[in-house]
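Complex shown without one protein chain; remaining protein chains in place.
All chains are identified by letter, namely A and B, in their written order; residue positions are counted from 1 within each chain.
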């Protein structure tokens, strides 16, 4: 079963917590055990997991990425958003998560984030659920 | 079903578009809905997705990675290609993509790339297709 959710981002760089929406899809699917695959069909946004407790972790992650891949640099790409493409390739565009007893298996402090690197935009996440 | 494709790289650092070859395998398999898993059994090459329209994006991605992980640095590995190992760990060695109606679900501008970091070489990509 494949589903799609839409995510509205509000800043240029933002980590949007989508954990509850993904868990809701898993619950609706009736899947008891298997895998839940997430995929972002974009090239300037990615997907990552990280701590969902202290928002400073998200801030520090975005800041560290901005320092590693400065927005203004010696890029050739005419649209001027090469840094967003690079950051998305660094964190990745897909994630697969295990499901057991109808629930995503995540660490206590782990949240799922859409990583916006060239917002604000309307983004999509494809969710594929496989198993029993 | 597992398949393997061979990719000939021509430069030291190169992003080789393999999207059409992967889509062809998906079509041949008859898979209507499920997942297509790609895996690179190498340690100095990886896999990533990114924009397939403006080739400058690929150039900028390789340049940004080269700046982050300089080829010549204070490395201990005797073969001298540590930077390639690091870059491959940063972009990753595997990718899973959703399939619906017999086609890979990719964004309009998204291509699948073998990321060569120590070429030119002959590389392999394992393709595993699961679903109905």
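The rule is simple: a residue touches a chain if its C-beta (ideal position, glycine included) is under 8 Å from a C-beta of that chain, and two chains touch if they have at least 3 such contacts.
Please read all numbers here as calculations on a predicted model, not as lab measurements.
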Hey, which of B:7, B:90 or B:105 is the one touching the hidden chain? B:90
Option touching the unshown chain, where A:31, A:45 or A:90 are the choices: A:90
Since one chain isn't shown, list which residues of chain B touch it in the complete complex. 2, 37, 39-43, 68-69, 73-79, 82-83, 85-86, 88-90, 92-94, 96, 126, 128, 130
Touch list for chain A against the chain that is not drawn: 33-35, 48-51, 54, 56-57, 59-61, 63-65, 68, 90-92, 95-98, 100, 105-110, 130-131
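In this text, only the chains that are shown with their structure count from here on.
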With chain centres taken as the means of their Cα atoms, state the distance from chain A to chain B in Å. 20
